[in-house]
Structure formats: C-alpha cells, structure tokens
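Every protein chain of the complex appears in place save one, which is left out.
Now for chain A:
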Amino acid sequence: MEKPVIEFHLDARSGVSPYLQLVQQVRHALRLGVLREGDQMPTVKEVVAHLAINANTVLKAYRELEHEGLVAARPGVGTFVTATLTDASLAAHGPLRQELRRWLDKARRAGLDDESIEALFMTTFRTTAQEDIA
C-alpha cells in the first residue's frame, strides 16, 4: 500500500478537541502545500489504528472537511483532496509578519513580557472574534 501523504498526531494537552485537531492539521497542510489537490487522505481505519482514537472522531473530521469543500469521499475508493488553500492569502503573509514583528518590538519596548504579550493578543483576538459573530 502507498504511504499516506500526511500523518496525523494529537496533542492531549492542547485543549482542542481531537476531531478539530485533525481538521486543523489538514487545513494547515493545505496552506503549506504539503497536501495538494488530488492527494488521497489516509483511510479512517489507518488514522484510527495509528492514533488509537474513536472512528467517529475521524469520520466527524472528514465530514467537516467535506462540508468545507476541502475533500470529497469517493465511495469504495477513498477520500481525496479537492481544493487548495495556498491562494492569494499566502502572499499576504510576509507583510503581515513584518507588521506583527514591529508590533511585538513595540510591546517589548513598552515593558510587556512574553506572557503579557500573549495574554493581550489572545484577549484582543477573542474579543474581535466575538464581535464578528455578534
């Protein structure tokens, strides 16, 4: 059997549910170009046997990815990648990273330590995310 293109891993201490970790790892691999359109995803049985997790967790993750239009199941054959995330947004990463660096320098000069910076970022991030929902 051909070796699957990606291998999943789980972080028990991340606080992110296992199914979401799988979804995020696929999105991440798509963004980095590790997974490309047409690639075959590992089978549910392979993921289950590798990670020792519940089959429903994998099914749920694959359903979510299917719902997002990133993969499609071909009955009897397998699940395949149908989209790519390495689009225009990749080009924006560089300038955004530079801006973020400048902001981080500013925060450090203002006397914030790593923990305070992280806390400030996360609370702001969450607040804006919530405002977007509301």
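General remarks:
In this section, a residue touches a chain if its C-beta (ideal position, glycine included) is under 8 Å from a C-beta of that chain, and two chains touch if they have at least 3 such contacts; residues count from 1.
Keep this in mind: contacts and distances are computed from a predicted model.
Its record in UniProt calls the unshown chain "ABC-2 type transport system ATP-binding protein", which is the match among "ABC-2 type transport system ATP-binding protein", "ABC transporter domain-containing protein", "acetolactate synthase" or "RNA polymerase sigma factor".
Note that of A:Gly15, A:Gly38, A:Gly76 or A:Gly94, the residue touching the chain absent from this view is A:Gly15.
Per the touch definition above, the residue from A:Gln24, A:Asn56, A:Gln98 or A:Thr127 contacting the chain not shown is A:Asn56.
Counting the whole complex, the residues of chain A in touch with the unshown chain are 10, 12, 15, 17-18, 44-45, 48-58.
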